[in-house]
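I'd like to ask some things about the structure below.
Missing here is one protein chain; the remaining ones are kept as they sit in the complex.
Take a look at chain A:
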């Protein structure tokens, strides 16, 4: 057995330990030991909305093309977990009307806080992109379809390096002003740390109410949960994540990408914050998609639980 002590064999079966003694199942808000601090007194939001981006952002950045029926099964499983928002797919062409005809009830537009990234990613300057988004948002609002705005490179750009909080604020304000109901601030290459997250949010929150903001952290440098904790402490209560941490980072070969939904829920549950999401079911969906794309999960919670 190598180095592992034999005493290990006598401890609680791991699954039993987690279910009965700790909070790996549903959120335990209300079921906590009364002596423990509640989310309210710790300055954290009571409820956190998780926006699951696995089926879109996640799969888009996976090397293996996933057959449609697998995608559908995957999304159906996620729909049973309690998640209230699941990003399902992407219509990248600027002519987006067919998406609505196909049944889309919400759309997203992707801006960037970096000129270079904007040009390389969507082939136009920030200003030009705003013009296009305005048209999209206007039409969407006519059809009562909500639009979510994303701001890439909120904490750093693969081409320009550091990005000022002022620039992020400027772009976010434009998107919010044109009618996006929520702005997701993305640490696209995962270089942010709690300090830069704090500075960026302080600036953006001067112009946009925290209730309209979300954070989309990448775990490329292992900073995602620490950055998300910082955002929560500042009053943000919407977080993007991807089941199993699907999706690599296209800018750093071999690096990880999205923060894993399982690991996020674990932290939120432990903090006593309500998410409405069942961690077990998310883990099952994650297990399903990892087997389907033949990859190991990027979720540490899944690794710890399935291998026990």
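Methods note: contacts are C-beta pairs under 8 Å (C-beta built on N, C-alpha and C of every residue); 3 or more make two chains touch, one makes a residue touch a chain; residues count from 1.
As a working rule, contacts and distances are computed from a predicted model.
Hidden chain, UniProt protein name from the list "Hydroxymethylglutaryl-CoA lyase, mitochondrial", "Electron transfer flavoprotein-ubiquinone oxidoreductase", "Proteasome assembly chaperone 2" or "Vacuolar protein sorting-associated protein 45": "Hydroxymethylglutaryl-CoA lyase, mitochondrial".
From the options A:85, A:226 or A:292, the residue with contact to the unseen chain in the full assembly is A:226.
The chain that is not drawn here is touched, among residues A:194, A:210 or A:276, by A:194. Screening A:86, A:163, A:178 or A:271 against the full complex identifies A:271 as the residue touching the chain left out.
Take chain A: the residues that touch the chain left off the picture are 2-5, 8, 10-12, 14, 17-18, 20-22, 33, 36-37, 42-44, 190, 192-196, 198, 219-223, 225-226, 228-230, 233-234, 249, 252-256, 260, 263, 266-267, 269-272, 299-301, 303-308.
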